[in-house]
Structures are given as structure tokens and as C-alpha cells.
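Have a look at the structure below, then the notes.
Let's look at chain A:
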Amino acid sequence: MSLLSVRDLGISFGGVVAVDGVGFSVSPGQVFSIIGPNGAGKTTLFNLVTGIYRPHKGDVRLDGQSVIGLSPHLLVRRGMARTFQNLQIFFRMTTIENVMVGRHLAERSSFLADLLGLPGVAQQNRLTRDAAFALLDRVGLAAQADANAGALPYGALKRLEIARALAAEPKVLLLDEPAAGCNAIETEAIDALIVAIARSGAAVILIEHDMKLVMKISDRILVLAQGRRLAEGAPRAVRDDPAVIAAYLGDHGCREADHAHG
Partner candidate 1 sequence: MLAGALRPRLATLVLLALVMAVVPLVAPSAFYLRVAALVWIFALAALGLTILMGYAGQVSLGHAGFLGIGAYGVAIGPAHLGLSPLLSLVLAAALSGIIAYVVGQPILRLKGYYLAIATLGFGLILALIFQSESAVTGGPDGMAVARLTVFGWRIASAMQWYWVSAGVLLVGAWIALNLADSPSGRALRALHDSEVAAAGAGVDVAARKLAAFVVAAIYAAIAGGLLACMNGLITPDAASFMHSVELVAMVIIGGLGSVLGAVVGAAFLIVLPQALTALQEYEQAVLGLLIMVFMIALPAGIVPTLRKWLMERLS
Partner candidate 2 sequence: MAEFLQLLFSGLTVGAVYALVALGFTLIYNASDVINFAQGDFVMIGGMGTVFLAAAGLSLPLAALIAILAAVAVGLLLHRLAIEPARGASPVALIMITIGASIFIKGIAQIVFDKQFHALPAFTGSEPIALGGATILPQSLWVIGGAIVLFAALHLFLERTLLGKAVLATAANRLAARLVGDQRQGHPRARIRRFRGHRRDRRRPRHADHADALRHRHPVRVERFCRRDGGRHGPPARRRGRRRPDRPDGGFRGGLYQFDL
């Protein structure tokens, strides 16, 4: 039973078709990677699925229900959370406050109560903080809980975004290049984190360029090129698919790869 199913999704910007008829589905506990050359439409696809763009055609169903046209903050309510390619951290807040914002939907406090400082608010703050701390611990940032987010190194910020996304207790987690710009050690950490998340029952959809990471942890891979589906399947099958190799490496590189493989 698929948790998220995307069917024939398409959008164009001013005549340029960014995504054309892409579809896939993910089940709980699966790690599903989306790869493709730059400009293939991967982040656009994410934006379509998470409600930032409205598709011109196609459908997105979460738990069997169509979620087309819902704004992003409503999709989170339905169980979809994401991270961003270009790090949308709340730099003016502390590390733990970043994750506490992620707990927004779980918080029970009205605006009026917040203004008047009613006792429930302090308690809510405590609950949220505790939950956030647990999440920071999970991604290995517990020690920097009260540090300013701006002071963290890049790899830590990537993990912070994941923690914030996890705070919403999503059923589907979309990670946009979680290991981009990370060194080998940081990538290992993220690798382990993703596997752990999937193991806990959530579905993880991943956009990545790091092939080692992708091949290692993915259950299924979707290859996009120029907004269209190029190939889909298990990592091994995708890796050996000549069309995929051609798209990534070009004809010349294809021949080189053939030579290399002997």
C-alpha cells in the first residue's frame, strides 16, 4: 500500500517544460532516491509534491487522498515534511529553537494564551523543548542546543534541518540534497540517519548527487532527465541502465565507461 503516489505530474514555466509526466510511489519505510543531471527538474518535482508549486497536470496522493492545491503548511499537517537544498535555517534563533518551530503543529496553545502568558504556555514550552532536545540528540546536535544556529558548521546545519523536519513527525520525509557540500564523515552521519529514519517507519524521498550514498542506501531509484522519467528501479538495475549512463556521462563518457568496465 503506497503512502505517497505521484502520477503524471507536470509543470512548465513560461513555455519551458520543467517537469513532464513524472510519476512514482513510495511505501512506508522505503528510501526512494531521485537522481539526475542538473536541471533535470528534481527540486521542481519536490516543490510540486510539497505544494510550493501548483502542477499543471497530474496528481499527488498522500494516504490515498489527493493533496493537489494544498498550501505547504497544510501538507505538513497531513504528514509530509521536507528539507531545502539551499538551507532555510532560522539563523536568528538557537539550534533548539529551530527544531522547536518544527514542533509547531504538535503544540497546543492559542495566540491569546501566548499573549497573556497563561500557565499552559510555559508547560507547552517545556514539552516542546524536551521533544526538540530528543531530536537534536538523534541527529547528534544535542551539545549545541543553545548555540546560535548561525554558529554551526555547514554539515551540522544540514542535520539540523533534518531534525526540524522530523519534529513534525512526518510519514513522508523529503530531503533535498541532504549531503550536498558535506565531507565524507558528515555524509556517513547523514547516511546512517536516513537509514534509521526509514527503519522507524517513515518513507524517505531523497534528491542526491552523491552516487555512493544513493546506491548504498536506496531501495528504489528514479532517474530524471530534462523533466522526464528516464529510468526507475533497484539501484543495481539503474546503475547498469545504458540510458542512464548516457544521460549522465554523455556518449563519449559512455564509451569510456564501457572501456573501463572492459
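Points worth noting:
By definition in this document, contacts are C-beta pairs under 8 Å (C-beta built on N, C-alpha and C of every residue); 3 or more make two chains touch, one makes a residue touch a chain; residues count from 1.
Here is how the candidates were picked: all candidates are chains of the complex that A comes from, given by their letters.
Predicted, not measured: the structure shown is a model, and the values here were computed from it.
Screening 1 or 2 for touch with chain A: in this complex the touching candidate is 1. Here chain A touches candidate 1 in the complex through residues 50, 52, 71-73, 76-77, 81-82, 84, 88-94, 97, 100-102, 104-105, 107, 109, 111, 113-117, 121, 124-125, 128, 146, 148, 164-165, 167-168, going by the rule given at the top.
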